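Report on one structure; see the data block that follows.
Every protein chain but one is kept in place in this view of the complex.
All chains are identified by letter, namely A and B, in their written order; residue positions are counted from 1 within each chain.
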Amino acid sequence: MNLRKLTGAAVAAVLALPMFASGANAYELVLPTLDYRTGPYAPNGIPVANGYTDYLTMLNERDGGINGVKIKHVDCETGYNTKKGVECYEKVKNTPPSGALAIQPLSTGITYQLIPKAAVDEIPIFSMGYGRTSAANGKVFPWVFNFPATYWSQATALVQYIADQEGGFDALKGKKIYLVYHNSAYGKEPIRTLEAMAEKFGYEFRGLPVDHPGQEQKATWLQIRKEKPDWVLMWGWGVMNQVAIKEAASIRYPMDHFIGVWWSGSENDVMPAGDAADGYLSGAFHAPGGGFPVHDDIRKYVYDKGLGKGDRDRIGEVLYNRGMVGAMWTTEAIRKAMEIHGTKEVTGKHVRDGFEALNVDEARLEELGLGGFTYPVKITCANHEGPGKVAVQQWDAKAKQWNIVSKFYEPLRDVTGPLIEADSAAYAAENNVTPRDC
Amino acid sequence: MAFDIFLLEVIISGLMTGVMYALVALGFVLIFKASGIFNFAQGVMALFAALALYDFLAEDGWFFAVFGFTLPVWLAIPATGLIMVVLAWVIERTVLRFMVKQNEIILFMATIGLAFVLEGLGDILFGSDVKPLDIGIPQGASDWLLDNFNLYIEQLEIFAAGTAAVLVVVLAIFFQRTRIGRALRAVADDHQAALSVGVSLDKIWVIVWSVSGIVALVAGIMWGSKSGVQFSLSLIALKALPVLILGGFTSVPGAIVGGLIIGVGEKLAEVYIGPMVGGAIENWFAYMLALAFLLFRPQGLFGERIIERV
Partner (left out) sequence: MFYRESGQLKSSYIADQAMFPIAQDRWFVIGVLAVAFLVAPFFINEYWANAILLPFLVYALAALGLNILTGYCGQVSLGTGAFMAVGAYASFKLVGFFPELNFLIVLALSGVVTAAVGMIFGLPSLRIKGFYLAVATLAAQFFLVWMFNKVGWFYDYNLTGMITVRPIDFFGIRITGPEATPAAKYLFTLTVVAVLALSAKNIVRGRIGREWMAIRDMDIAAELIGIRPLQAKLSAFAVSSFYVGVAGALYFAVYLGSVEPVEAFDINQSFYVLFIIIIGGLGSVLGAFLGAAFIVLVPILLKNIMVGGMGFDSGMAGHVEILLMGLLIIFFLIVEPHGLARLWQIAKEKLRLWPFPH
């Protein structure tokens, strides 16, 4: 188990030593991650970190890095704690030789910490599908990227899915849509959007907060049992997800009317509830499962050589894929940066330009062994969120797997647009930022 | 659903939740009663016990790796109990033995160190994934009640309440009727006097930590069945705090009654007052409730009367 892995890592480290020594003066691309493998959120943090790391290892082993330049992956343990995150960031940001090329904070709190620092330190932040939603506005946040979709886009997508099930937006009138949320900055993100849509479509909205860590949610679910909302959305994290799904099953809430955010839709979340979780839904911006060509490459070049971070049979879990796709977009941005600036020795500044010109289309996905894994992403100077599309996936408890059951919904930009505009304007005013022209 | 049924549901759920809190609080009380130590590690002990139990039952555990088979539930639980006894013995040998007669806050800090050690050890030995724990306790709503009376009660919690009742009776018999139990009470009353009539303090401490380790195992099973075994399990200690303070640190019945009061109080508050002020008031309401009680009875509901002398 873990001790075995530790021994493996130690042996690998010893074997790797001569390699480092020989290549000491070669340029390397430093990609740090702020992981959390300890603390209450570790069960979620571990697969994300594994996916990210394995993809980078695979690139190094298969292609010798990006365009022949090795990637140097540096990880730092945050325990999902902001203070440790700050320490980690300061520690990794100047790692030689290239300095950090992009930061994945992997926590809403840490992202907020780092947003003002990014511009000063000239390191782009890639908060993939989390963090500050209004950072989608590239005019105010030139250094922050939160594609492929934000929480607000996701909220609109989930409401569209509900509308489809109910038979159109008109059918939403008078329906009750409740939100069970982690009582923190992260959980509160979708509320404004859901309220705005409630006004627009005429459904009744109510938020039910659950305090960290969320092992006791009886009061919340008794209220849901009493008021019988037509749909329940959930913005949960950690143990809160598992308990909520169990409670929902206990009160016989129909699972196919219960939709989690994409952070509440992993194998970890549904397994403890067993068969009762069958039919539970969650948002997604990439496919589940480990059957893509890229997974085969990871097995072949990483796990067969004993370099894998996690367990071989857990490749392809939802959160593993989440980490992996993040690594893919980051490395593609680096590739783009090399192309734009005509150098292999890119810096954080170059990579920012790479992110801004990122264009991973169908053909490119196919080349990467990720055909059909996610949708094409194109980033522009003004729009750092990209397409913002979100699909809904469903848990099949018998087969123990997630399946995507809807199309990818375009976000309702007329809802999110003004909110993003207002929030980023407020940030700009508070912090004396002059928006760029795009 | 009629209004009064809903009220009944809230109250019953509150009582049940209270019992779940009380299970955790019981472990605190036992140790505090016998040694005056506020054991910060109680929550982590529950986590550790649940992790160990899972290890005996699962095919990806150490036990399976070493022996090639897994234990049935009826054997795994006593085996885990044994581990908790060994743990108690180790704790006595390496920590408590050196801390006799220290100030209570120093002892409290030592248990914090202990909590860190167990937390790190648990992660290193068993990994940090969520481990679904299923030892055959019925789960989900009670169908019979739901279908016939439209009353929702969680079966796991009925089971937990039953277990708690048995546990309290067993503990009561243990304290009142056995030789060791009497010795325990003697130590709780007066360390010095107990020592002078030949009670071995070392032995008593091992026993009391073992008993509270087994209580932690029970709490770990109940909470672990509810949410899967994972780190967050150790945080239930925080939910036991108001129960403990309300019931009195030294009283077994206090832990139960305190649990019931806190459970019902916080559920009623959350359901009826929560919506008016934005929700999530359970946590602080529990403490406010305990505070209100304490203003009238500063030693907790069942705590020993504080006699002040100059």
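We adopt the following convention: a contact is a pair of C-beta atoms (placed from the backbone, for glycine too) under 8 Å apart; a residue touches a chain by one contact, two chains touch by 3 or more.
This is a predicted model, so every value here is computed, not measured.
*Asks:* Return the single residue from A:Lys91, A:Lys228, A:Lys300 or A:Lys378 that touches the missing chain.
*Replies:* That would be A:Lys91, which touches the missing chain.
*Asks:* Who touches the missing chain here, B:Val117, B:Ile137, B:Ile180 or B:Leu268?
*Replies:* Spelled out, the listed residue whose C-beta touches the missing chain is B:Val117.
*Asks:* Touching the hidden chain in the complete assembly: which of B:Val95, B:Ala186, B:Val199 or B:Leu268 does that?
*Replies:* That would be B:Val95, which touches the missing chain.
*Asks:* List every residue of subunit B that touches the chain not included in the displayed model.
*Replies:* Where subunit B meets the chain not shown: residues 38, 94-95, 98-99, 102-106, 108-110, 112-121, 123-124, 238, 241-242, 245-246, 249, 277-278, 280-281, 283-284, 287-288, 290-291, 294-295, 298-300, 303, 306, 308-310.
*Asks:* Tell me, which residues in subunit A touch the chain that this view leaves out?
*Replies:* So the residues of subunit A touching the missing chain come out as 2, 5-6, 9-10, 13, 35, 37-38, 46, 49, 75-77, 79, 81-83, 86-87, 90-91, 108-109, 112-113, 116-117, 119-121, 132-134, 183-186, 188-189, 192, 211-212, 419, 423, 426-427, 430-432.
The rule is short, and it goes like this: only the chains that are shown with their structure count from here on.
*Asks:* Calculate how many whole Å lie between the centre of subunit A and the centre of subunit B, each centre taken as the average of the chain's C-alpha atoms.
*Replies:* 36
*Asks:* Note which residues of subunit B are touching subunit A in the complex, please.
*Replies:* 1, 6, 9-10, 13-14, 16-17, 20, 60, 62, 65, 123-130, 132-134, 139-141, 146, 152, 154, 223, 226-228, 230-233, 235-236, 239, 266-267, 270-271, 274-275, 278-280, 282-283
*Asks:* Across the complex, what residues on subunit A touch subunit B?
*Replies:* Touch list, subunit A to subunit B: 1-3, 37-40, 42-43, 46, 183, 207-211, 213-216, 218-220, 222-223, 225-226, 238-239, 242-243, 246, 249-252, 268, 271-272, 274, 276.
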